[in-house]
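The complex is shown incomplete by one protein chain, all other protein chains being positioned as in the whole.
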Amino acid sequence: MTWQLLLSACVSGALYAVIALSLNLIYGTMRLLDVAHGEFVMVGAFAGYFLVTLLGVPPVLALLGAFALNGLAGLVLYQWLFAGIIRRARSTESLESTSLLVFFGLSVILQNGAALAFGGTPRAYERYARIVHVGGVAITGNRLVAMAACVLAVVAVLVFFARSTWGLAIRALIANRDAAAIVGIDTQAAFRLTCVLGFGLAGYAGAVIGLMQPVSPFMGGQYLMIGFVIIVLGGVGKLVGSVVGGVLIALLETVGTQLTGPNYRDILIYGTFIAVLLLRPQGIFGRHAA
Amino acid sequence: MSRRAALAGGAATAAGFAARRARAQAGAPLKIGYGLPRTGYLGVASPVAEQAYLLWGEQVNAAGGLAIAGGGRRHVQFVSYDDQSEPSKTAEIYEKLISDDAVDLLLAPYGTPFHIAIAPVIERNRFPVVAAATLSSLLRDMHMRHMWFPQPLPDAYGVILAAFLAAQGVKSASLLTLQLPASLETRKYLLPQLSSRGISVALDQDYPNSTADMTGMVSAVRQAHADAVICLSYPQDSVLYVGTARELGITTPVQLLLIGPGEPFFVKKFARADLEGILTIGEWTPDQARWPRARAFNDAYVARWKEPPDYLDSTVSYASCEILAQAVAQVGLDHDAITAAMDSMAFDTVKGPIKFRGVENISTQPGLLQFQSGALQIVWPPDIATARFRPKTGWSL
Partner (left out) sequence: MTALLEVAGISKRFGGVTAVRDVSFSVAAGQIVGLMGANGAGKTTLFNLISGSFSPDSGRVLLDGREIQGQAPHRICRQGIGRTYQIVRPFPNLTVRENVAVGLIFGAGRHGRADLRQREDEILEETGLHSLAGQRAAELTLAGRKRLELARALATSPRLLMLDEVMAGLTPAEAGRALEMLQSIHARRGLAILVVEHNLRAMMQLCSRVVVLHHGEKIGQGTPEAITRDPAVIAAYLGAA
């Protein structure tokens, strides 16, 4: 049973890690307080759903399709909306407060737009539904596929940031925007790339959720909360912190509630969140800025 | 009328009292108001109710309008607002519908807390409302004078569920209860019924709405080895339960989910073999031949919305419109006359005959539905059953 719980925690943890990574890219790099992130996840979930059910795309490819569609939307939104907000902001604080309002508006528009376009009722499809036995543990195929897809995405993102030139540029940008510019980094280009990656990954995560659960215009809220909790746990701009934080939250949710009781879920998650805010405001893995 | 048009209708400016008098002339549309959660946490659940309202309105208008005693027929026009899943907003909305929009009739909001929220408003205004999507005996026991409940309520489901379990020879049951009103109330009324029938409770666990993983709980269900699993769930966690029970191989022959299996998306999420044998509450199927209008309603709904109706919320919402329409046809638009008619009349609905005593529907027998060969059949009580109960035989691999 322990193994069953741990495997379940790994499925949620991998998903949470992707969501937190994507949110951390948007917030950590550009300081855009993206409270519409859950809605971007929702849009990706619908993209995945329609790719699979209307166009007959294999779900695994639909994940990439959702990434591409959301990434493109992120790019367009950057050019059309975010670039101006970033340019006009006088300080990080004013950027955060302005972007909070903009993203709040976006979240309302996306949610109501989706409800008008697709109807408010949940939609679901069934794929990879066979039960797979891993050691002594039984797991539905779609959850295994979802976990593998998330692990792959996390590894790809971390390798990209650790090894690639542009990954290095974005990490530098996360640390200090002005300093990145004066050593020759084209911050606009890096922000565009960040938007493609960040919003694309949110869409990818949404399509992964659609593999396992019904999708609806109102599904985003819970993932936004989880995303911000994990970012605070792992540290703003700390990508590895988001991955570890995602797994930690999933363990609290699955194993923690098994040890205490289902009603302790929120107490465990938000209790840990508040404890970290009080004791280590820079996050478990964050360090004080130099 | 499309959803978009309904929203536009909600934005229409209020008519004054003068306008109301003018409209009383034949030909002006009849204004019918309601508030529903189009956004917020219930936004996902309410469309099945609103679609029933909208379908009913379209059908009435296609037939030349709503028949009014002594006044011919008038087209209906909906005035509706989004309560954003906040009961306090619902109260304001119904206040506004009555005073500013001067609607002629009201339809029910969505969900128990929202029915509770409008109670003082409609009582003060003596405005009759037929309740729809609410599962609350507590609400019924508030003894309102202007709200009636066509849907069987948790205490009634508690009684028949225990009777059903006893009839299947169940000696022990595991209970999982979501911490939301319909689930908690059902548990409250079910527990004494179980004990009076000698059915022991092997596991009694409640869980919060935020639950995203049920592995731990369903493992406990497996270890409890009860003869029945009663999961008092809402749609989202009904999906979680089925996925997890399948992974953990819960082979209990009786497995019931409170709300969810009757919703259209549910059958798309799982293979037929996995749906097979799952029980839920409800006493309506289009296959119930004794209610001839059930099939016609189902087909019209599918044609209009490209998905089947929800077996609970869509049908009771549609029935609430029918009840109101039949009262108006009999006594006209006077609110006190409609209130009196609710006590005296017998109604014919897609859910079969409905008769109120006090505020409660004494005609409709609460029932249980079971997936058999991909469709929901009434399996309990025997006198309205459309099929015999079949024990669940496990899951597909």
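In order of appearance the chains are A and B, and numbering begins at 1 in each one.
Keep this in mind: a contact is a pair of C-beta atoms (placed from the backbone, for glycine too) under 8 Å apart; a residue touches a chain by one contact, two chains touch by 3 or more.
Predicted model only: the values in this text are computed from it and were never measured.
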If the full complex is used, which shown chains touch the chain that is missing here?
A
I'm checking contacts with the chain that's been left out. Which of A:100, A:168 or A:284 qualifies?
A:168
Just one of A:6, A:61, A:132 or A:181 touches the chain that is missing; which is it?
A:181
Taking the full complex into account, what residues of chain A touch the chain not shown?
165, 168-169, 171-172, 174-176, 178-188, 237-238, 287-290
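One rule holds in what follows: only the chains that are shown with their structure count from here on.
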Taking each chain's centre as the mean position of its Cα atoms, how many Å separate chain A from chain B?
35
Considering only the defined contacts, which chain B positions touch chain A in the complex?
3-4, 7, 38-41, 43-48, 179, 205-208, 210-213, 215-217, 219, 235-236, 239-240, 243, 246-249, 263-266, 268-271, 274, 307, 395-397
What part of chain A is in contact with chain B in the complex they form?
1, 4-5, 8-9, 12, 108, 111-112, 115-116, 119-126, 129-131, 138-140, 143, 212-214, 216-219, 221-222, 250, 253-255, 257-258, 261-263, 265-266
